[in-house]
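Let's turn to chain A:
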Amino acid sequence: MTAATVMAGAGTGTRIRLDRISIRYGDFTAVDDLTLAIEPGEILALLGASGCGKTTTLKAVAGLQRIDDGEIRFGERRVDGLAPHRRNVGMVFQSYALFPHMTVTENVRFGLAMHGVPRHRHGERIRRVLDMLHIAALADSYPDQISGGQQQRVALARTLVVEPLVLLLDEPLSALDRQLRDVMRTEIRNVVKQTGITSLLVTHDQEEALTVADRVAVMRAGRIEQVGSAREIYEAPRTRYVADFIGRMNYLPGRVLDQGGGVCRVETAAGVIVAPAVPGLGAGQPVEAGFRPEVVRVDDAGAPRGDRNRVEARLVGETFAGVTTEYRFRTAGEVEIRALGQSDARFGAGADRRSCLEWPVSRTLVFAAGA
Partner candidate 1 sequence: MTLDQALPGPAGDTVRRRPGRRPNPVPYLLVLPALLLVAGLVGALLVLSLRSLEGAQGQVPSLAQYARIATSPHYLDHFTHSAWLAGAATLAAAVLGYPVAYYMERVGRPMRRAIMAFLAVVFFSDYVLRMFGLILVLGKTGIVNRLLVWSGAVDRPLSLMYNDFGVFVGLVSASLPFMILAINGVLARLDPRLPEAAALLGASPPRVFWHVTLPLSVPGIVSGGIIVFLLSLNSFVTPALLGGGFVEMVATFIYEQAINLFNLPLGAAAAMILFFVSMVLLVGVNGLFDRMGRRFGVREEGR
Partner candidate 2 sequence: GGAEAQQKIVLQSWGGTWGDAMKEAWFEPFEKETGIQVELRPQGSMMDALAKLVAQKDRMDVDLWITGMTPTALADEAGILETIPRGKLTNAEHLPDALIGDKYVGVWNTIYGVAYNKETVPFPITKWSDLLDERLAGQVGIPHATGYGGKFILLLGWLGGGDVDNIDPAFEVAAQLKPNIGIISKSDPEAIKFLTSGEVDVAAMMPPGNFVQIREAGPQFEFVAPEPFVPANFNNFALLKGPNTEAAVKFIDFAISKQAQEELARRVLVIPANTQAAIPEELAPFAPPPERLRYPDEVAITKVLPDWAERWDRVIQGR
């Protein structure tokens, strides 16, 4: 592939397949029989708690970490076993890892030189990528002379200029402060999409995953817990871990009463909660009924309806949080329920007065307790 194709974003990315790979440090398994496919030109976010194996996975793709089992393919080509400098993988490190003894230009040129690109074509390509990332002005500064955000861009430029088959980003934004992070998120997404390189983004910031990536893979203790679009994962998390990791959730502990007619009824201290049926849950089994704060409404007037759950609770606190305001309720059995209302729309609940909370059955989830 040539500069033209990549820079023009012909989007001819490569499919990446991780097939049942395992990586062990001594007898500790950091990556455990993990399988994952990234579509050509797609940006996939690898989301997970600290220590769950994200970086290790990334390193395996880059070839910086040999794998103990399984195989890795770029397109049809099998690459595990290939030395890093033969894989043509681009990686942006959390610490950027810019060469401190080289100017921005030299940092960017390095890859070209190593790839044996004829010298006379360097200038052109370097200029193009520096412009693309709005850092042409910094060409002659050294890494320690420029800000974090700028270093970020240089790191990106250095990686993109060699037109890698695959782009790996390990928490590229975690070192920046909020305002800057917002800007860079969209920026990174745009640039990467423009070049059409298949990318794998590691982060433990849910918002980052949601805004930058096309799909999200939630990782836990070396395994993939769930893969899907941001919306799927947010609205239909398969486990409590996933549910908690992305967004907040209310839980009502209880026991399964019965399942049938496509619904699962759960007995809780706050009353019976109805949810879409969950295969494999037997009556009497201890479970937790979960629902997102923002789906909760106050409705004292309205009559009970089959497609909505309804519990009594009293308002115990309220916190203004900008766009939304959070209301904290307590149900019978002192379970706390949080409800999110848009700050401007007033949320019909008076302090300490009993009121009825309700939310759609369709947005209710049931998890086997302690899953």
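How were these candidates chosen? In short, all candidates are chains of the complex that A comes from, given by their letters.
A few notes on this one:
Everything that follows uses one rule, which is that a residue touches a chain if its C-beta (ideal position, glycine included) is under 8 Å from a C-beta of that chain, and two chains touch if they have at least 3 such contacts; residues count from 1.
Quantities reported herein were computed from a predicted structural model and do not represent experimental measurements.
Of the candidates listed (1 or 2), only one touches chain A in this complex, namely 1.
Contact residues of chain A toward candidate 1 in the complex are 62-64, 83-85, 87-91, 93, 95, 97, 99-101, 110-111, 114-115, 142, 144-145, 158-159, 162.
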